[in-house]
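The complex appears here without one of its protein chains, the remainder shown in place.
Presenting chain A:
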Amino acid sequence: MTNTQTIQFPADTLELVHKIIKRYPEGKQKSALLPILHLAQAEWKWCSSEVMDYVANLLKIKPVEVYEVASFYTMFHLEPVGEHVIEYCRTGPCCLMGGVEVYDHLKKKLGIETGETTADGKFTIKEVECLAACGWGPVFQIREKYYMHLTNEKVDEIIDELSK
């Protein structure tokens, strides 16, 4: 959970933010919005309105300019999520490789449906579109890591490992 008082990037992230802003011409710092939202989500797990206000303030843009962007792109979580967000690809090529069965197994194993978080707050499952890994499907992603050629057994191993 976040609250306004504690929302402040650590010093090294803040330094990175200022470096990112310099990638664009003077006055075009709004371009840094997506990279910085990624940093914010990495820091606070999800983009609460307080987090988005903080980002707006950093970039000297209106809060609504952040809200409309964060809500447009699927990667940004606008609700609290679990410690591990599992984003599985539901598009055609992954389904051809048995994706539907594997994802059903995943949901059964965690006892939750897509969009839900386990009671212990450990896992959230999200359904996403094509992850550009079609030849290596079925695929899901947890943070930056791709898990490919998934089978029920592999899913068990991954979940067991992350549950430790």
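In this section, a contact is a pair of C-beta atoms (placed from the backbone, for glycine too) under 8 Å apart; a residue touches a chain by one contact, two chains touch by 3 or more; residues count from 1.
Everything that follows uses one rule, which is that contacts and distances are computed from a predicted model.
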(message) There's a gap in the complex where one chain should be. From "NADH-quinone oxidoreductase subunit F", "Phenylalanine--tRNA ligase beta subunit", "Phosphate ABC transporter ATP-binding protein" or "Integration host factor subunit alpha", what does UniProt name that chain?
(response) "NADH-quinone oxidoreductase subunit F"
(request) Among A:12, A:113 or A:144, single out the residue that touches the unshown chain. (result) A:144
(request) Sort through A:58, A:131 or A:158 and give me the one touching the missing partner chain. (result) A:131
(message) By the contact criterion defined above, which parts of chain A meet the unshown chain? Give residue numbers in ascending order.
(response) 23, 25, 28, 30-35, 37-38, 59, 61, 65, 68-70, 72-76, 90-93, 95-97, 128-137, 141, 144-146
